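Every protein chain of the complex appears in place save one, which is left out.
Order as written gives the chain letters A and B; numbering starts at 1 within each chain.
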Amino acid sequence: MISVLDFLLLSFLIVCAIVVARIRDLISAVIIFAAYSLVMAIVWQMLGAPDIAMTEAALGAGVTTFLFLAAISKTKRAE
Amino acid sequence: MEASPLVGVGILLLIAYVFFYLPRSQIRHILVIVILFMIGYALVVTVAEMPVFGSANTPAYNYVAKRYLEGTVAETGAINVISAIILDYRAFDTLGEATVLFVAIAAAIANLKAH
Partner (left out) sequence: MDDLVIRSVSRLVVPFIQLYGLYVIFYGHLSPGGGFAGGAIVASSMILYGLSFNLEAGSRKLGHDVSSFMESGGAIWYLIIGLLGILFGSNFLANRYAGVSLGTPGQLFSGGIIFFLSLGIGVKVASTMITLFYSLSGGEDSSGSNN
């Protein structure tokens, strides 16, 4: 059945997703989304998909965060 | 689950009634909460009907997966089965992905250079 580490990671993912949708400050939302991507990479690794884990860690936590921040710096910070 | 199509049609009719005919009021608020609980119940029932993760008798694990797992090394010479699938068996699909990337970056550059 589901282990303690699985339960912690998945509940962290759910909390992160709800907070990203609810928070008003966009830069905070981007940082929380980067944390979501890192934990998601760990979950991919535990599900047995190391290539998806590498792609998620490089794209989700690195490149996507920068692209969102660049887009925010060209527009407004508050929602 | 014989009743599941009936439940789905009922949920759809209720959603249509609430969003198109009912004025904004207290009863509409309560009905929206009821609809959300019904959709959540349907999703939980669907997940409970699914086979266990990683079990051998899931519908996705059929003769195609067996063929790939057994014949990859002899047919492509690659050890990594995922690489062999996306770059040999399904290489045309990967060409489509590369085209999607190309069109996306072309659109982004065309929009950003215009300003």
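Quick note on the criterion: a contact is a pair of C-beta atoms (placed from the backbone, for glycine too) under 8 Å apart; a residue touches a chain by one contact, two chains touch by 3 or more.
Just so you know, these numbers come straight off a predicted model, no measurement behind them.
The hidden chain, counted over the whole complex, makes contact with A, B. Considering B:19, B:37 or B:102, the position touching the chain not shown turns out to be B:102 (whole complex).
Interface residues of chain A facing the missing partner chain: 50-51, 54-55, 58-59, 62-63, 66-67, 70-71, 74. Take chain B: the residues that touch the chain left off the picture are 73, 75-80, 82-84, 86-88, 91-92, 94-95, 98-99, 101-102, 104-105, 108-109, 112-113, 115.
We adopt the following convention: only the chains that are shown with their structure count from here on.
Distance between chain centres (mean CA atoms), chain A to chain B: 20 Å.
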